[in-house]
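One protein chain omitted, others in place.
Up next is chain A:
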Amino acid sequence: MKTTLLLNTSMLLTLLLILTPMLLPLLSKKLQNSPTTIIQATKAAFLTSLVPTMLFLFTGTDNITSYWEWSLITNFKIPLSLKIDQYSTLFLSTALFVTWSILQFASWYMIADPHITKFFSYLLTFLIAMLILTTANNMFLLFIGWEGVGIMSFLLIGWWQGRTEANTAALQAVLYNRIGDIGLILSMAWLASTTNSWDMQQLLPNTTETSTLPLLGLILAATGKSAQFGLHPWLPAAMEGPTPVSALLHSSTMVVAGIFLLIRTHPLFTNNQIALTLCLCLGALSTLFAATCALTQNDIKKIIAFSTSSQLGLMMVTIGLNLPQLAFLHISTHAFFKAMLFLCSGSIIHNLNGEQDIRKMGGLQKMLPTTTSCLTIGNLALMGTPFLAGFYSKDLIIENLNTSHLNAWALSLTLMATAFTATYSLRMTILIQTGQTRMSPITPMNENNPTIINPITRLALGSIITGLLITTYITPMHTTPTTMPTYIKSAAMLLTISGIILAIELSNMTHTLTQPKQNTLLNFSSSLGYFNPLTHRLSSLSLLNTGQKISSHLIDLSWYKKMGPEGLAAMQLTATKTSTPFHTGLIKTYLGSFALSIILLLLIH
């Protein structure tokens, strides 16, 4: 059987199917888009994408397809080449599945929006950019996809452009992503000048030591795009966008682009211990910081956003352990349950007529049974409950962490974050689903619409079986650690259970509390570590101050006024004013003394 031909054809067919809603309206006035056509196109693309994925899983066929070539200068060729390998096929299927469910959900969520078709086409453009990024075989194409997802993120976060918060959040996202782009362009420039190619195949078999500069650039790019600590504030702020946007971009696909970049270029990192340790420590810090901030949040979407940020930190930690395949596994499983969590929160928000504060929800278990059951499944998967999807990736990561020779600080931070994950997830579940209702009595609560139920249950099914499916069919690239002491093997479980116990205790204690007392730790957590006011105000203040000092004070005032032309004139004036009193004008006396000296002269001679 000609597997290569079949692989290529089905891959191209998938990509063409997903491009169709973008291209057809340009050809004829009658073929306009509608939400339904876009959903159908995505569903068809998903089903077609299963063909190359199955082919890859069963035969291991890798492929690189090169089409056209941009010849910018004679010895630097940039072909338009797509790589079909484990990462791109699995990601393609996962992303298309998740997008299909999200689009179906969005046709219910955004039904009151007059520009719903534009919304759907934005989401589709985003998906195309993301697929370009993942199937790219050279850095140029990856950069195109990278910028594409950044721009679409800006447009989608600021969808409700009448809100100032949405506009500032969109701007914040673009600015932080741009700082990361500096790193990406730096590494691309280094790679172009040192290795004369942007092809992955030429860069990667670099088993000798790589210089740290391009790796730092790549890490900076990942920090910006994947919201690691330092460039993280845009991710919680991005929750200003509609829930389908949060579900698609800021949980499953866009934010993993940074990690995906590091996965694609991981052979460059293998021998450079500095870069690996940097990834490790940065990831550990991000995961703990985000988990700490999530503990005291009261907005559902912000809790899930911080949860995403924390999981991204965990993926970065995995890269720092030199395990890119495991990071990719976590990306795939995380996409399912995180998207489902967002969709459930979207359903809850709409059913409560716009209420996003979990302190004003309660007892939804009986009122929205399907949504809340899937919310519970998602939270359990996030916590790493055995044999759900999250378990296969998260437990493996923790096991590898515990059995590797690494930084103890990074290890302890990650373990603490694992415990916190359980805590905030359970807090969210308890406050939303159990207890007496704290919402207003009149709510348009109705979840009996198949457009909501089907996507959520589909994703729930995915959250349950994906872990098992992927680990069964993918050949691991490194040997998993098989022997370790019992307490290390069950470390993740024990930490999760301790987090659960903590959450239950705290919720029992604070059950009737109306306002929590303020102390240092609570303030630190709820104001997100004071990071936002400090950096946002300090940096712009210092920059503008320096600018004013140089241009206005230094140049205009001191050089032109005090030292330049006017200063010279002032100096002359002072000298004149000082010497005027000396001219007293006693001419007769002077002439008399003159005559006296002449007479004396005559007398002497």
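By definition in this document, a contact is a pair of C-beta atoms (placed from the backbone, for glycine too) under 8 Å apart; a residue touches a chain by one contact, two chains touch by 3 or more; residues count from 1.
Keep in mind that, in the parts below, contacts and distances are computed from a predicted model.
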Can you work out the missing subunit's protein name as recorded in UniProt? Choose among "Zinc finger C2H2-type", "NADH-ubiquinone oxidoreductase chain 4L", "AP complex subunit sigma" or "Pre-rRNA-processing protein RIX1 N-terminal domain-containing protein". "NADH-ubiquinone oxidoreductase chain 4L"
Touch as defined at the start, partner being the missing chain; which of A:Lys2, A:His583 or A:His605 qualifies? A:His605
Which one, A:Leu27, A:Ala408, A:Met509 or A:Ala595, makes contact with the chain that was left out? A:Ala595
Counting contacts across the full complex, list the positions on chain A that touch the omitted chain. 588, 591-592, 594-595, 598-599, 601-602, 605
